[in-house]
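A short worksheet on the structure shown next.
Yeah, one chain of the complex is gone here, protein chain that is, but the others are all in their spots.
Moving on, here comes chain A:
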Amino acid sequence: MAEDALLSGIRKSFNIGAPAEVEILHGIDITLEHGAFCALIGPSGSGKSTLLNIIGLLDRQSAGRLVIGGKDTQGLDDAALTRLRGETIGFVFQAHNLIPAFTAAENVMMPMLLSRGWADAAMRAAAEALLDRVGMTRWRDARVGNLSGGQAQRVSIARALMMKPVLVLADEPTGNLDTAAADGVFDMMHTMNQEQGMTFLIVTHDPRLAKRCGRIIELVDGQVVQGAA
């Protein structure tokens, strides 16, 4: 099976003032097969968010090899990483992080607006189809500040899927939601994974939701202790 993400010997260190250097990730090896639906769990401070940022090309590893969507990220400059990120990775954040100055539909269209070259009608059709898929058609023209947490997170999922990414990274997407809303959002992501075959890597503290994932990767003190491959 093809790999959507391959991590080999990923290390990450932070300088906290010379000469002190703290290593957060100690040689991570993970392979995410195409269409996987994975949970990334671990105690606070174990390096989950750091790892997610590296996989999401928002941060660079100190050492190791990272391949995303079949492309080795070694040596890519900021512009190339940005392009690769925009084309292959979708993000769902804990605090949904929609842009308040835009409506729900415009937030969903945002990745296409940024990448340019898309016809207006095509963008609108794609955004409306996704909003319909996440049950948010009624609120497409609503300002995102008027949406509930669950609704905003659904819009956020639609936005993450807009560019048909090979990999969706979700950082505690249900962390701010009540149980019913959390289940709804989780179900939504699971359905998208099943229907569209996108790979999902979901950071969660909720063992109940983690158990519903096909695979659990556990990180403790910057090392994978379960589910590396």
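To be clear about the criterion, contacts are C-beta pairs under 8 Å (C-beta built on N, C-alpha and C of every residue); 3 or more make two chains touch, one makes a residue touch a chain; residues count from 1.
Following the convention adopted for this analysis, contacts and distances are computed from a predicted model.
**Student:** There's a gap in the complex where one chain should be. From "ABC transporter permease", "RNA polymerase sigma factor", "Methylamine utilization protein MauE" or "Succinate dehydrogenase hydrophobic membrane anchor subunit", what does UniProt name that chain?
**Tutor:** "ABC transporter permease"
**Student:** With the missing chain put back, one of A:37, A:91, A:186 or A:200 would touch it. Which one?
**Tutor:** Here the residue in touch with the unshown chain is A:91.
**Student:** Among the options A:42, A:56 or A:69, which residue touches the chain absent from this view?
**Tutor:** Here the residue in touch with the unshown chain is A:56.
**Student:** Hey, which chain A residues sit against the chain that's not shown?
**Tutor:** Listed in rising order, the touching residues are 49, 53, 56, 58-59, 78-79, 82-83, 85-87, 91, 93, 97-102, 106, 110-111, 113-116, 120, 159, 163.
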